[in-house]
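The complex is shown incomplete by one protein chain, all other protein chains being positioned as in the whole.
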Amino acid sequence: MKVLYFAWLRERLNRASDEVAPPAEVQTLADLVSWLRSRDEALDYAMADPSIFKLSRDARIVPWDTPLDGAQTVAILPPMTGG
Amino acid sequence: MKVLYFAWLRERLNRASDEVAPPAEVQTLADLVSWLRSRDEALDYAMADPSIFKLSRDARIVPWDTPLDGAQTVAILPPMTGG
Amino acid sequence: MIRVTADGFDAGAEANRFAASHTDVGAMVTFTGLVRSLPNDPILALILECYEELATNELAALREQAISRFGLTDAAIIHRHGRLVPGETIMMVMTLAPHRKAAFEGAQFLMDYLKTDAPFWKQEETATGARWVVTMPKDKDARSRWIG
Partner (left out) sequence: MIRVTADGFDAGAEANRFAASHTDVGAMVTFTGLVRSLPNDPILALILECYEELATNELAALREQAISRFGLTDAAIIHRHGRLVPGETIMMVMTLAPHRKAAFEGAQFLMDYLKTDAPFWKQEETATGARWVVTMPKDKDARSRWIG
């Protein structure tokens, strides 16, 4: 599974993506975020206030409690500033 | 003094303007309208509901109780439908 | 800029020129009114009568009011009169502001007042003759929300 990072999150991690294989107990996107944070101090620190981030699953924004359910790509999205 | 009529009011009266010389007791635009209506049955009938009309004095919309005060041109404006 | 004219105009070109006329603006809103012909109630043309001198004065006053009330960088109104066919542009309102809220509100304010206080009168030309367009009560309501 691919995990994408954008904007200042991408800069802080010094990379735009990770290729990961989470264990079976990682069921939802929220689980995935917790699992990623437990493995990566920089990510853990950058997401200290998780409420500001949105998540996408296969290029659609979805709630944090959405099941991974075979997702190919998950993105962690800092607050957006388009428009 | 010139009095202008527009749109369906102009059509009903079969003319776009009148040249009038109201007597001294005609002090305000409202007085002028009353005086004009008293002399013209078609206008009197067309203005049966005066509340729908606005008035202008020398090319500015003003309240009905505005003094004539040497006005050159007064217009009687049916409900506007611009935009 | 206020323009009351019998001539057609290019709305897109006007908007581009207006946007380019100021730096340090972030937001532009335009409203364009188009002659509409419905399949079940077709019209051949819209004929706009106008009291030109009064229109110019009232639109200029309205523009000043919108600029100061909403803190706009600029505002412009172009309004045609004469005979227009379906698809033609009747009028256009444009606002420029640092942020979108002011630009949107300024444009809506201008439209609401223009509908009831600008001396234009529309007549629809149909296959069976011409009829005057009647004011919509909702236009009076729209305007009243800005009072007080």
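Note that the chains take the letters A, B and C in the order they are written out, and that residue 1 is the start of every chain.
As a convention for this text, a contact is a pair of C-beta atoms (placed from the backbone, for glycine too) under 8 Å apart; a residue touches a chain by one contact, two chains touch by 3 or more.
Note that the coordinates shown come from a computational prediction; the quantities given were computed from them, not determined experimentally.
Seen in the complete assembly, the chain not on display touches A, C. Residues of chain A in contact with the chain left out of this view: 4, 6-8, 10, 54, 56, 59-61, 75, 77-83. Where chain C meets the missing chain, the touching residues are 10-16, 19-20, 23-39, 86-87, 89, 98, 100-101, 103-104, 107-108, 111, 138, 142.
In this section, only the chains that are shown with their structure count from here on.
Inter-chain spacing, taken between the CA centroids of chain A and chain B, is 71 Å.
The geometric centre of chain A is 47 Å away from that of chain C, both derived from CA atoms. Each chain gets a centre from the mean of its Cα atoms; for chain B and chain C, those two points are 26 Å apart. Residues of chain A found to touch two or more other chains are absent.
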